[in-house]
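Reviewing the structure listed below.
Only a single protein chain was left out; the remaining protein chains are all shown in position.
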Amino acid sequence: MCRWVAYSGQPIFLGQLVADPEHSLIHQSRNAEEAKVGINGDGFGLGWYGERDEPGLYRETLPAWSDDNLRHIARQVRSRLFFAHVRASTGTATSRANCHPFAHGRWLFMHNGQIGGWSRLRRAVEARIPDALYACRTGTTDSEAMFLMTLGQGGETDPVGAMTGTLSALRALMVDAGIDEPLRVTAALSDGSRLYAFRYASDGRPPSLYWRQTASAIEIVSEPVDRHRDEWHAVPDRSALVCCARCACEVVPLAVEEPARAEAA
Amino acid sequence: MCRWVAYSGQPIFLGQLVADPEHSLIHQSRNAEEAKVGINGDGFGLGWYGERDEPGLYRETLPAWSDDNLRHIARQVRSRLFFAHVRASTGTATSRANCHPFAHGRWLFMHNGQIGGWSRLRRAVEARIPDALYACRTGTTDSEAMFLMTLGQGGETDPVGAMTGTLSALRALMVDAGIDEPLRVTAALSDGSRLYAFRYASDGRPPSLYWRQTASAIEIVSEPVDRHRDEWHAVPDRSALVCCARCACEVVPLAVEEPARAEAA
Amino acid sequence: MCRWVAYSGQPIFLGQLVADPEHSLIHQSRNAEEAKVGINGDGFGLGWYGERDEPGLYRETLPAWSDDNLRHIARQVRSRLFFAHVRASTGTATSRANCHPFAHGRWLFMHNGQIGGWSRLRRAVEARIPDALYACRTGTTDSEAMFLMTLGQGGETDPVGAMTGTLSALRALMVDAGIDEPLRVTAALSDGSRLYAFRYASDGRPPSLYWRQTASAIEIVSEPVDRHRDEWHAVPDRSALVCCARCACEVVPLAVEEPARAEAA
Partner (left out) sequence: MCRWVAYSGQPIFLGQLVADPEHSLIHQSRNAEEAKVGINGDGFGLGWYGERDEPGLYRETLPAWSDDNLRHIARQVRSRLFFAHVRASTGTATSRANCHPFAHGRWLFMHNGQIGGWSRLRRAVEARIPDALYACRTGTTDSEAMFLMTLGQGGETDPVGAMTGTLSALRALMVDAGIDEPLRVTAALSDGSRLYAFRYASDGRPPSLYWRQTASAIEIVSEPVDRHRDEWHAVPDRSALVCCARCACEVVPLAVEEPARAEAA
């Protein structure tokens, strides 16, 4: 379980979400309120779009609360679309390659949640990564595998359809393997232009996810960064939020196929 | 504020205090129960005596809970006298040089607590480090300065007297500088043979400190590592615990001089 | 390309090979003389057998020359069988998981060399890792994959046969994929009792590898650590060196099968 923020709108300093608010992402790194654990100290990451098509990444294994470089970058870098993530490992190692966000070409992805039984499923899931993307796998997380799988099944042209396909495929693999633990996902995806967020749990208990739209920006967050709770809307379970810079966000249902559970032999 | 353990006795694997017990030091790194903060994730350190006169050190900026090297060393290294420490910074940077324990020659030191108003006092405190030890200062913590000051005023021959002198001098400097914040200290010191622990607070609220003596060992800990609460004794405030490998520990009062507070001008 | 040392014999401090000699492994980390590059600064690692069946590991991303923890561990830890490795990446990231040695159960492995065309071969090689070991894959190097492949084909009972099989399989995969770059390997493997070293290159240009046997120990090294060149023997290309604590080392040919190169279409 982790905590994250995604922003699209008028360029702001990353710190305006990451460091400055009362319940900023850095504050959440040791005081998360709506997660299973309050500590998200297993590394963190920033991904931001600047002047280039490809996003920049800054990922580090220190806790977000103790990294001076993070404070500097958050104060200096301004972006119209960025992701930030603080990590609480569900078992994989604390390494930069396992820190979110993940980038591929112009795409950026981050995740909070867990593929239940990951160590037993890993081989089957990695087998679904297409050849062209296999060499891009740099860590061992379920999250990065989910990203590459989604890109591999048309994520660049139909992100919502591809994520639906990924989640359906993961559920099928989990049921095949007899895994009872749930699949729980909140995730964000972007190509530097549109911004997508996803919320899903196979057991009806997805991680928290909120969004707020103002005249100048869309903010999507694991936990509201301030106390104006009335401004923040929960993203419904089994839904995607589809946003672009100059349009209203749209909530779209995620038609994930739930496989029939095989009868015990 | 930090948490620590010190051990002297039959050689054991470091992990027997650091990693294995229900409320081991690694467990305390994110679940401390008797400290102001539950998270001690700003680095950690091990110091142990093996075959050489000088102790070994392993210090790292990652949280103790996520460091694989720590797990390995704790499983492999056996020692008759060792220190382990998890750090919660009171303001100074997360760097190896600021992680405890600190070593000088055959001496090892670690600290939990705070010299109130440290950034205002630092220059005056560092001025008390003798020339011969000044080049050994590698970090910026109040703790390392306290160690070098103590060594500098006879710590190698009379540890209890020298620590009493250090605390008295610090209190005088604090009052001179008009600092109202307290001086709070629990600390451990060893030359590889005898083991000293100190508990002191200028405001009567010292950090927690416990000790247990068995047939084979002495354990001194910020928090008991197991639930046998009846075996653990609190070290009294303003006391030192003086232990050697084959004798009973002795509780000795710390006669710290409290300066008269200057009248407001 | 990397540099490494392996030791089996009377317990010595790791530093006696790693830090103390004129051309110690730490010295080689920035002054290698028989490698393509003189700098081996992309992380390092120690693996050693102590009182437990499983080896201890210490791996770090800093260069070996600047890590104080390494100096301490090398001074304090004594072992009858240990590996040490300084890394020069051939393309994969500088992360602890990509640092050698690799451990699995009681087995330890390290490698110097390269599987030519690794990014194109990675998927096919990882497919050869058996299910039971797949979850143990923590990094992205060719070296760790080679280790798990070797364990997977009987490495625990017939190390020389299994390594021969791995190298033959790799060569077949390389030729299938039309890869012209060579396969070059020097590697060490141990179960804590016997010690195996391997030297092989598909193009007749294997990395350097030497060994020396004294009354009390066997040392196997990428480069001699001292200037007594007459004491050091080169391990022949396409050979294994099989050593045990109380017997003379034996040089055994490695019967790697070289696949016929497919005709160009």
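General observations
Here the chain labels run A, B and C in written order, and each chain numbers its own residues starting at 1.
We take it that a contact is a pair of C-beta atoms (placed from the backbone, for glycine too) under 8 Å apart; a residue touches a chain by one contact, two chains touch by 3 or more.
These figures come from a predicted structure and were not determined experimentally.
Across the entire complex, the residue among B:His23, B:Arg78, B:His104 or B:Arg137 in touch with the chain not shown is B:Arg137.
When the whole complex is considered, the residue among A:Ala64, A:Val77, A:Leu148 or A:Met163 that touches the unshown chain is A:Val77. Hidden from this view is one chain, which touches chain B at 93, 95-97, 119-120, 122-123, 126, 131, 134-135, 137-138, 140. Hidden from this view is one chain, which touches chain C at 30, 39, 41-42, 61-63, 65-68, 89, 93-94. Within the complete assembly, residues 48, 50-52, 54, 56-60, 68-69, 72-73, 75-78, 96 of chain A touch the chain that is not shown.
Just so we're on the same page, only the chains that are shown with their structure count from here on.
Over half of the residue numbers at the interface between copies chain A and chain C are found on both sides, making the touching surfaces mostly the same.
The distance from the centre of chain A to the centre of chain B, with each centre set as the mean of the Cα atoms, comes to 41 Å.
Chain A and chain C have centres, each the mean of its CA atoms, that are 38 Å apart. Within chain C, the positions touching two or more other chains are listed as 96.
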